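Only a single protein chain was left out; the remaining protein chains are all shown in position.
Letters A and B mark the chains as written, and numbering starts fresh at 1 in each.
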Amino acid sequence: MSQKDRETANVGAGLWKGAGMWAWLFHRVSGVALALYLFAHIWVISRGAATGAEGFNTMFETLESPLFIVLDLFLLAAVVYHALNGIRVLLFDLGVAIRQQKTLFWAVIAISVVVMAVFAYISLSFIASHGA
Amino acid sequence: MPEATFRIKRHNPEKLDDQNGTGDDRYDDFTVPYESSLTVLEGLFYIQENLDGSLSFRYCCRAAVCGSCAMYINGTYRLACQTNVRHLDDGPITVEPMPHMPVVKDLVCDMTDFFAKYETVMPHIIRNSAPPEKEIIQSPEDRKKLDMPVDCILCGSCYSSCPSVWGEGNYLGPAALLKAYRFEVDSRDEARKERLPRFDNERGSYRCHTITNCVEACPKELNPTEAIQWLKGAAVRRRLLGRAK
Partner (left out) sequence: MRQGVIEENAGGMWLWLLQRLTAVVLIVGLAVHIVATHVLNLGELSYDNVAGRLAMPLFVVVDFALLGAGIFHALNGLRMVLLDYGFSGRSKTMLSWGLFVFGVAAFGYGAWALWPWLTA
């Protein structure tokens, strides 16, 4: 790195261009959301024990409405990002690729987008076929 | 002759008791002429000598070795002494004290907590065996492990940039943990139980969430995150696998 490069490397960069802070913030927000979802999920499943087969099936008809399927997509986005960035963090914990953290962050984003596109296609065609 | 505009954040502790109680916080603009090159620190000298003698800032070595003049210049952590005005973007040069730190006056931050935490990790070689007759030999390979951490000049940039430090006043922070790493990897250090509990706790290495702001901030281009991850691994190796280091 030349002297000029060294002096100008961070010009105007601020911390947010480091990607690591975005990765951490998304991880934290998605993590808190998933924690809250987990307990909602346990409650939903417990309706089987509480209300029996009929109540359970009625509830699932509501949960298969387009609104909840779109919410499911947000849920999946949180799961996929949190899992992939979690793998990124696990690598850091093994002492691997800490200096490649930005590249890994963009890889996490890219894979998340692809997975989300696939699931968006599946769920939108599901909504289309059941709405008709 | 080219001129540079310095936009400097001011804070006056004597004005804290005034009616508005803000310490008279404001930005002052100063125009500094220069010939061929000028560092930000030299610009601050010019302002102090010719334009406003009340401007306060820390400095010492002027050669990026002492770590006294770390400031927030154009939104980035920099050492004022190694930042050349020619290489900054056009327009006014914004000079602020390091964010998220208590300010003593103008550009001077209160480093009391920072150095108290630094001392917590026992930043010195610990020997348990009898002292040798001559110097303690260290192989070139072992010395190489110290290349990264010894360059830390304790300027506080990483500490100021870390979100874990912002939220939790007792967290040791990247600089102190990097220093712990520097002595833990030193082949001459014989600490077994002395230093470990000081960094391996919930206000030590486990408060690091690998955010890597410290890496972005470090003016010496060190990697405190890598050091802290090594410390977490070292705790597992020593507590679980019974390794000496």
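Keep in mind that, in the parts below, a contact is a pair of C-beta atoms (placed from the backbone, for glycine too) under 8 Å apart; a residue touches a chain by one contact, two chains touch by 3 or more.
None of the values given here were measured: they were computed from a predicted structure.
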Chains in view touching the one left out: A, B
Of B:P2, B:P33 or B:P197, the residue in touch with the unshown chain: B:P197
Among B:L16, B:L51 or B:A116, the residue in touch with the chain that has been omitted: B:A116
Positions on subunit B contacted by the hidden chain, ascending: 116-117, 119-120, 163-164, 167-170, 172, 197-198, 200-207, 209, 232, 235-236, 239
For subunit A, residues in touch with the removed chain: 28, 31-32, 34-35, 38-39, 42, 45-46, 48-49, 52-53, 56-57, 60, 63-64, 72, 76, 79, 83, 86-87, 90, 93, 122, 126, 130
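Assume only the chains that are shown with their structure count from here on.
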Separation of mean Cα positions, subunit B and subunit A [Å, integer]: 34
In the complex, subunit B residues that touch subunit A: 74-78, 82-84, 87-89, 161, 163, 209-213, 215-217, 221, 223, 225-226, 229-230, 232-233
Residues on subunit A engaged by subunit B in the complex (per definition of touch): 4, 6-8, 10-15, 17-18, 20-21, 23-24, 89, 92-95, 98-99, 101
